[in-house]
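Just one protein chain is left out here, and the rest sit where they should.
In order of appearance the chains are A, B, C and D, and numbering begins at 1 in each one.
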Amino acid sequence: MDEFEPKIVAFVCNWCTYAGADLTGTSRIKYAPNVRIIRFPCTGRIDFMFILKAFARGADGIIVSGCHPNDCHYTSGNFHARRRWIVFRSLLDFLGIDVRRITFSWVSAAEGAKWADLVNQTTAEIRKLGPYTSYHKISKPEEEVIYG
Amino acid sequence: MTPQNKLLKKECLPTFVETLVKGGKLLYAPTKENERIEFKLIENFSEIYLDYIQTTKSIKSIVFPPIEKLFEYVADKEHVEIKDVNLNTIPETIVFGAHPCDAASFKVLNAVFTWDCNDEFFLTRKDKTTVIGLSCKNHDDYCFCTSVDLNPGSTEGSDILLTRIENDNYLAEIMTEKGEAVYKLVKNLFEPAPQVDKNAFVTQLPKLFDLNDLRGKLSFEGLSWMQQSLRCLSCGTCAYVCPTCSCFDIQDIGNQTKGKRVRIWDTCALPQFTLHTSGHNPRHFQNERWRQRIMHKFSYEPERLHVYGCVGCGRCSRACPVNINILENLIEISGGNK
Amino acid sequence: MDRVKQKARDLLDSNKVQVVIGYEEGTDGTARPVFIMDSKNIDKLIFNDRCYHNLAVYLTKVEVEKIGRVAVEASLNTLKGIVKLASEGQFVFEDIDILGVNRNGELYEFASLDEVIDYIDQHPVEYSPEEISLLRKIESMTREERWEYWQEEFSRCIRCYACRAACPNCYCDACIVDINQPQWISPTPDALGNLEWHIIRAMHLAGRCVNCGACAKACPVDIPLNILNLKLAEEISKNFGISEEFLLTNYPLAIYDPNDKENFIK
Amino acid sequence: MARIGVFICHCGENIGETVDCTKLAEVTSRFPGVVKSVDYKYMCSEPGQTLIKEAIKENRLTGVVVAACSPRMHESTFRKTCSEAGLNPFLCEIANLREHCSWVHEKSEEATNKAIDIVRALVEKVKLNEPLYPIKVPVTKTALVIGGGVAGIQAALDIANGGHKVILVEKNPSIGGHMSQLSETFPTLDCSQCILTPRMVELAQHPNITLYSYAELESLDGFIGNFKVKIRKKAKSIDENLCTGCGLCTTKCPVKKIPNEFDENLSYRKAIYVPFPQAVPNKPVIDRENCTYYLKGKCKICERFCPTQAIRFDQQDEIIEVEAGAIVLATGFDIKRADFFPEYGFGKYKDVIDGLQFERIASASGPTLGEIRRLSDGKIPKKVVFIACAGSRDPAKGIEYCSKICCMYTAKHAILYKHKIHDGQAYVFYMDIRAGGKNYDEFTRRAIEEEGAKYIRGRVSRIYERDGKLIVVGADTLMNARPVVIEADMVVLATAGVASPGSEELAQKLHVAYDQYKFFTEAHPKLRPVETNTAGIFLAGACQSIKDIPESVSQASGAAAKVCGLFSQNELTRDPLIAVVNRTAPPLYSTCVGCFLCQSVCPYQAIEKEEIKAKDGSVIKIIAKINPGLCQGCGSCVALCRTKSIDLLGYTNRQIYAEVDAILNTL
Partner (left out) sequence: MRNDNIYKPCLMRIEKVTDEAPDVKTFRLKFIDDVQARNFDFKAGQFGEYSVMGEGESTFCIASPPTRKGYIECTFRKTGRVTSALANKEEGEIIGFRGPYGNRFPIEEWKGKNLLFVAGGIALPPMRCVIWNCLDLREDYKDITIVYGAKTVDDLIYKNELEEWNERPDVTLVTTVDPGGETPAWKGQIGFVPTILEKMELKAENTIAVVCGPPIMIKFTFPVLVKAEFKEADIFTTLENRMKCGFGKCGRCNVGSVYVCKDGPVFTYAQLKKLPAEY
């Protein structure tokens, strides 16, 4: 059997983390190829449903990252996002959803190395946790309900 | 076939059930867990709870599941392939301990799903389902099967109907070939039936209104539809617990290249049910939707399908979050107690 | 109660309101909402501990708006619902009349929304021991147990949306589950669809919920939905140090404190 | 149907070495909707761009994905390319293969697979892109400058000289600000008034400038290019048109003992007064709090003597409404005063004074006419102790920042003192000498080396009076914290600079962010230092943080340049990537339910209320409306909206769903 390769989606803000990941590239720092980035203008734009949708579509792990507090390009987007995450994460945890699979992070445009570390650490962590079978199982279109 | 009566001693009941379970069919029966009584897939007789008045949800899910896959598809730029559901994979199923109201509901569903063209999903499920009914020992204030021309000992819809008689033994009325087939599996458990008056062993539920009266009084305009329904919150509970409500929606799950088309329950109580894309909604207000619910069951279905869309199980009233009691309203419409 | 009835009668007779929304005896020993448009039916009105429905839910319904001005017999939970709805601009407080008596047995006389808020403030929310113990029980489970627990609970969900319909704060014209471009929430009553629905419901009420429990009471299959709301209410007050009074008229997820603390952002 | 073109750049070997571009192009060509998929050595080169342009035309492309370097690098390049080929530029997306893939992975199948996923996501996104057009906002070419200190004056003059109208609002009776109070300025020691007064006069006479002194901002509405401003003109109690500024009234006024704010309360003024002789406008105002007529109902001596009958006791505050396209905030700073330093006896001992008071004493136009004398007994102080960092950099006092100007002005004070009292001895207690700036360090060294000021590195713990002397107790940290006790005749505290009073209220009126010390916050600390987070509002001078004169003036000129840049166009062009509220068919009209919870999440106050009206004018529904002039496209409201009534152009919910779907290869 093939070794499990985690599928990880990263939701990142344009101004800090996306640029930070650019810097990782410019610095030629190598990291695990398991992460796919989706660009947002701001962490404030990241709807929590996107996280759920990514899990439902087969992601094993998720990275959500943006500007450090006080660094938001739009002043407060990351502060609002942080509040939402605090609440959302506690709800997910309460429902038994594996919050270890969601890495929230601040990565600035200057933190190319941090981005590489973040990706590597998250990939290693998810690799350890294995595929997110319990969520994927309920998401499969093939699953049939016989008696509801 | 000619119906035949048998006796099933109470001590044989567990063996009866467990033999059926071992026979490879899925067996659903009422269970009680945390005060919740529901039909569930059973493995042991001990899970079954028969002293119930009514379950929250009906047995319609077995023949008309909340989600029914209609087909799967894969598609790319130039090809679309539709993969049929193999109806042979639908399991043989036994519903054990359903009350006569539930058993009778399949007839109503059948009328809808065979009107002009046959819905094979429903029909296959129905054909593969054997209903072992159980006459009612008790009723509550929500029950009104006698008012919709059924009764607590009615064999309508049951392949076998059990009635608990003296000494907690069961009178088994074997009504159909499907019932006969089950009977044959466990023939040795049955004894010849004694002469009993079945009605003495079922609950006595007075008739509270007359269906024909009701139908005669129903009118689109002029009734207090609004007064009756103002309390209504526009949820779909009544329809989803109803054994005869059969409205559905068709949805695709997946994306344009891979997925399935499913049928899922829907309800006329939600405004979206009839909402046009243009924004126009023929049944915008709740009283219009409430009227549709009552008219559909007691006027349109009898007119078009020759069945009444109600078996008097009272589930909608019990489940209603704001105590809209359909019996109360039907009595009001039909003009009082009979 | 007689004074409440008298006031209701006066309001209807003087045509100051066109409908009184209150409680009456239901058919099974429970109380249920009643709509009285003719003062001769006023004697149906009751008010007691069995009157648990949050009547604020009716104030945003098109069917009710159509009738005219409303007087509502308000329990504490209904009052909270009213304050929340008014603060979210769903109606003008002055456009409704409030019926009921306070703990001293005096008729409600609220001149302004602020007075209602003051009144609510004097009667802080008390969660039932059952609610709290269930919450703690779930919290003390392992993650896998919690998953199993909720999967089992949600498996009963038939997506009848009674929870939504009974909630005064679920007043959106187009609920997110009805939006299909994109399809936010899987519309099917299966494990995924049910999970997504209950997550979004809890999230949309986070910081807005008045903890009246109407959702759980409405649920025909007894899913303890209010525990989700309760959990988030606790999280919000714990994490953001927000008082109940503040919550009545504010939405904590649309504001922030630069010093909000968390322990999970790397 | 979407007709998407995918253009894969090798970037020389930067991408091509790691990612199998040929395979990528081949796989991509099979994606639904992709009608053209090519790879090329350098897509950003002239031939590369031509390739794209030709493909757009030949294949009637409805969308383009360029798989190349980061969009931060060449997004605008390729969008322009598309635009030149007739494709709306917003129908072009960049797949970041270089920074996010080839440069960070080794050559491998995984790298190519990742590249495929990245391109697939962008292809699915671009299918849902809509053509967008830059938003045009008309510009009112009038600037509002708030604050008439040196920064405000500079900004106003620069803008006015650029040919645009300026309205300057100053809360005091005269413009000039703190600079007009100063004696000399560092490091050149030229007379402050001498350099400032001509600018004040120039401003007063400038045809493009309207000055409202003794006025404050009442309220602000609108957005960049289109602000609607209400200004409260406080009643001066004189008719400015009639008043000639002869000053007779001020000499006749019987109320004499009012502390003179301009002189830092070291002298007195009348109830009707001109703050200082060079004031602009040089016309008096009546201080109603101290005027006998307003207090007791009679007097009116000024009215009796006024040769032009210009006194107006019944004058009311006036609200003036003006329109402005841009606003420059130049409200300056203040310093900490008396009760902040009980340990230094400030306020208790007359000869413990603050820096501004020393400026006034040292000023030729000041209360002592430039002679340095003790306030207690008028004697010449022979020993003066200057204490820098009085309050600044002191977490215990709640001010953690450096007030920046104190090191320099303390050195200046020491020099001025030495110049005026040759046998005097100046002592300076300091923490660090911060003298970064042109000729600044030379200046402080001059104070120490040439003017003989004794600099002691350490803090003063206590000051008390004994026998008419001020005993200053401190420590010299360069001498192992050896205690230092100085019997001084005068102590000058370089008290911390703070935000000017009312900054917070003003910031709230303007919806400008401010920090914990109430200084206004710039849009970006490095790259947008003169802009606020509210488009069209700019910062000049010490209202942002304490600054010295040259810095304030530079920033003012910077702000003026920003304003002139803004005014150089008749219409503002803004990126159309903004939020929009949906509209649907009746009876809903919009799925927006008007809860307006989104309003508080918007950092730009861009969410307004909009009434949907029936044909008869009755209001059917009130919904949110995004002001395209204000929205910056952060999308916070979009994520917050429960009914998903708001969407963000360029990052719509559907686009992101499509991306999630595609990037996980569930297609």
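As a convention for this text, contacts are C-beta pairs under 8 Å (C-beta built on N, C-alpha and C of every residue); 3 or more make two chains touch, one makes a residue touch a chain.
All values derive from a computational prediction rather than experimental measurement.
S.K.: Which residue among B:203, B:299 or B:334 touches the omitted chain?
M.R.: Final answer for the missing-chain contact: B:299.
S.K.: Going by the contact rule already stated, which one of C:6, C:112 or C:181 would touch the omitted chain in the full complex?
M.R.: Going through C:6, C:112 or C:181 one by one, C:181 is the residue touching the chain not shown.
S.K.: Contact with the hidden chain only, please: which chain B residues?
M.R.: Answer for chain B: residues 70-71, 73, 75, 77-80, 82, 84-85, 87-88, 112-113, 115-121, 123, 220-221, 246-252, 254-259, 261, 263, 266, 268, 273-278, 280, 282-283, 288, 292, 295-296, 299-300, 303-304 touch the chain left out.
S.K.: Residues of chain C in contact with the chain that isn't shown?
M.R.: 180-181
Note that in this section only the chains that are shown with their structure count from here on.
S.K.: Using C-alpha centroids, which chain lies at the maximum separation from chain C?
M.R.: Measuring from the centre of chain C, the most distant chain centre belongs to D.
S.K.: I'd like to verify one number: the distance from the centre of chain A to the centre of chain C, where each centre is the average of its C-alpha atoms, in whole angstrom.
M.R.: Inter-chain centre distance comes to 33 Å.
S.K.: Taking the mean of the CA coordinates per chain, how far is chain B from chain D in Å?
M.R.: 70
S.K.: Going by the contact rule already set, what residues in chain A reach two or more other chains?
M.R.: Residue numbers touching two or more other chains: 48, 76, 80, 84, 145, 148.
S.K.: Show the residues in chain B shared as contacts by 2 or more other chains, in ascending order.
M.R.: 57, 66-67, 253, 258, 284 - these are the residues of chain B that touch more than one other chain.
S.K.: So in the complex, the part of chain D that touches chain C is made up of which residues?
M.R.: Contacts found on chain D: 584, 588, 591, 593-601, 622, 640, 642-644, 653-654, 657-658.
S.K.: Which part of chain B faces chain D closely enough to touch in the complex?
M.R.: 76-77, 255-258, 277-281, 284
S.K.: Considering the complex alone, what residue numbers of chain B touch chain C?
M.R.: It is residues 34, 36, 38, 56-57, 66-67, 141-142, 226-227, 229-231, 233-237, 239-241, 249, 251, 253, 262, 264-265, 267, 270, 272, 284-287, 317, 319, 321-323, 325, 327-328 of chain B that touch chain C.
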